[in-house]
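Heads up, one of the protein chains got dropped from this complex, but the rest are sitting where they should.
Presenting chain A:
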Amino acid sequence: MEANTRSTGRLPAAFLTPGSSSFMDFLAEHQPELLPGKRQLPPTQGVIEAPHGTTIVAATFPGGVVLAGDRRATMGNVIAQRDIEKVFPADEYSAVGIAGTAGLAVEMVKLFQLELEHFEKVEGAQLSLEGKANRLSTMIRSNLGMAMQGLAVVPLFAGYDVDRGKGRIFSYDVTGGRSEEQGYAATGSGSIFARGAMKKLFRADLTEDQATTLVVQALYDAADDDSATGGPDVARRIYPIVTVITEDGFRRLTEDEASEIARSILERRLEQPDGPRAALL
């Protein structure tokens, strides 16, 4: 609320004090009340009802990584939103997809994007992919208080590691625990089904097109068995968000591209409802 008076007049001393390149550190010193993790929590009983995002999946392929998410947000047994976006670019070479409490998740992504951008502008160089992943860990950890009240945020972070020349995936738990995943990963309520689907379809030598098809197949299977995950909505033209990160940077598939993948999968599923078969041995 002081931001108004600060917008005119001289830059406050805190702005001109040499210090950390982190925007979060700056906020913590200058206006800590703006940090989500510093918020005072009122005592509550039971679980707070808020829209939840559900399934996010990711898979690597030689030369990059694919991150995709369904579009449904649920509140209990009600569909709160049909076209929610849960996959965002974090910066030029990474993306983050978020399952859990939608409002907090979107706020966290906004702060995370800003954190990476701020560092890049101040230092004149990008953080390493590990550095970005660690920063996200810190942010989830600061949300632990709210996670304990049922407002958990569980992201999946994927990016192209410019130094190693390959795509990498990091998954998190509510306490901020971070682990690197090999090949493919999923988070959210439909993740067990999505992971099962990817386990059978994933190969290390997928092409980019195959990888995007793989993640949409996995989302379809998640939606098939988890009521909180939304499948491709052909009637309303709402398709999963699919993003690809390679050496050329972040790219989100256009609606046409995403619809083409989703429609071809739907067509096959009309003949074979359980999807593609893996060889028995």
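The rule we apply is simple: contacts are C-beta pairs under 8 Å (C-beta built on N, C-alpha and C of every residue); 3 or more make two chains touch, one makes a residue touch a chain; residues count from 1.
Throughout what follows, contacts and distances are computed from a predicted model.
One chain of the assembly is not displayed; among "Archease", "Sugar ABC transporter permease", "Proteasome subunit alpha" or "Ascorbate-specific PTS system EIIC component", its UniProt protein name is "Proteasome subunit alpha".
For the chain left out of this panel, the touching residue among A:57, A:87, A:111 or A:238 is A:111. Of the residues in chain A, those that touch the hidden partner chain are 3, 7-11, 15-16, 18, 23, 26-27, 30-31, 34, 110-111, 114, 117-118, 121-122, 124.
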